[in-house]
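Comments concern the structure below.
In this view, the complex is presented without one of its protein chains, the others remaining in place.
The block that comes next holds chain A.
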Amino acid sequence: MPTKFIPDLNWSDVTPKAVFLNRRQLIAGAAALSVAGPAVAKLDYVKSDYSTDEEPNDISDIRGYNNFYEFGTGKEEPSVNAQKLTVDPWSVKIDGMVDKPGDYDLADILSGVTLEERIYRLRCVEAWSMVVPWIGFPLADLLNRIGVQPSAKFVAFETLVRPEEMIGQRYPILDWPYREGLRLDEAMHPLTILATGLYGEEMPKQNGAPIRLVVPWKYGFKSIKSIVRISLTDQMPETTWNMQNPREYGFYSNVNPTVDHPRWSQASERRIGGGLFGGRQDTLMFNGYEEHVAGLYAGQDLTKDY
């Protein structure tokens, strides 16, 4: 057990901003959606203009079809195996080039935060996709509260390692802990969120409870789940799939229909929920978020920085 160290960070100092929030400040809460499922706490949240108006996938799709190798490599395994995971208490170590490092309790991270619903497309590197109504808040909010030092250039993330509860970690299929990373400007982008729920309810364990990253213009594996560590650094961090196979999984891993995975095409995708005869649809540049994020990569050759 890490000793819990809460530094003198005063959460009431926090300036809740996020301009776009004011536009449609409606508390949707329990009223907006009635979703079948186990009784879990409903979350209070507001809507966001960053949401797509595409129809979200059924909650059973989202909860039943997961890549979360900590709980097995099969798509249906996490929904079964993840239920053993203890998500309370949960603390996140925030360290590296920050003003206020420490082990933060999840409740502290969430206190004073305005949760938003972000209905995002999710594109897996395996060429399937979904639309997920996440509940979360901009990662930038947290980083601003913690205070990022000017020397920091990247953000590194780690998933929990607890083989007693995460049976996939008993095998060296990947080099645990699962690691991911973003460049600081990507991390600060308003589309990048930390999500704690979906469909108006607390995050199902198989989807990365209690807190996970969502970066909608990158392949799904960048959106690391069940985060226990966030480090600010000046070095490009090591990331799990890149370590596993650098030729196939780059650090950036932006959704890009013109840069194929060496073993399969990324030009099109299968939308989950389409059934046996749903066929495929074209994959969009940056997963359809091009107008928001293309500027981040101006001057970069995306066939090299894949």
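The rule is simple: a contact is a pair of C-beta atoms (placed from the backbone, for glycine too) under 8 Å apart; a residue touches a chain by one contact, two chains touch by 3 or more; residues count from 1.
Here, contacts and distances are computed from a predicted model.
Participant: Would you kindly match the missing chain to its UniProt protein name, picking from "ABC transporter permease", "Urea carboxylase-associated family protein", "Protein-methionine-sulfoxide reductase heme-binding subunit MsrQ" or "2-oxoacid:acceptor oxidoreductase subunit alpha"?
Facilitator: Spelling it out: the chain absent from the display is recorded in UniProt as "Protein-methionine-sulfoxide reductase heme-binding subunit MsrQ".
Participant: Looking beyond the chains shown, say which of A:S60, A:Q83, A:T258 or A:Q300 touches the absent one.
Facilitator: Final answer for the missing-chain contact: A:S60.
Participant: Kindly state which of the options A:P150, A:G275 or A:G299 is in contact with the chain not pictured.
Facilitator: Once the missing chain is taken into account, the touching residue is A:G275.
Participant: Quick one: say which of A:S151, A:Q244 or A:Q300 touches the chain that got left out.
Facilitator: Per the contact definition at the top, the residue touching the missing chain is A:Q244.
Participant: Of the listed residues A:L106, A:I167, A:A267 or A:M285, which contacts the missing chain in the full complex?
Facilitator: Answer from the full complex: A:A267 touches the omitted chain.
Participant: Which positions on chain A touch the chain that was left off?
Facilitator: Its contact residues with the unshown chain are 58, 60-61, 64-65, 69, 73, 75-76, 126, 128, 172-174, 244, 260, 263-265, 267-268, 270, 272-273, 275-280.
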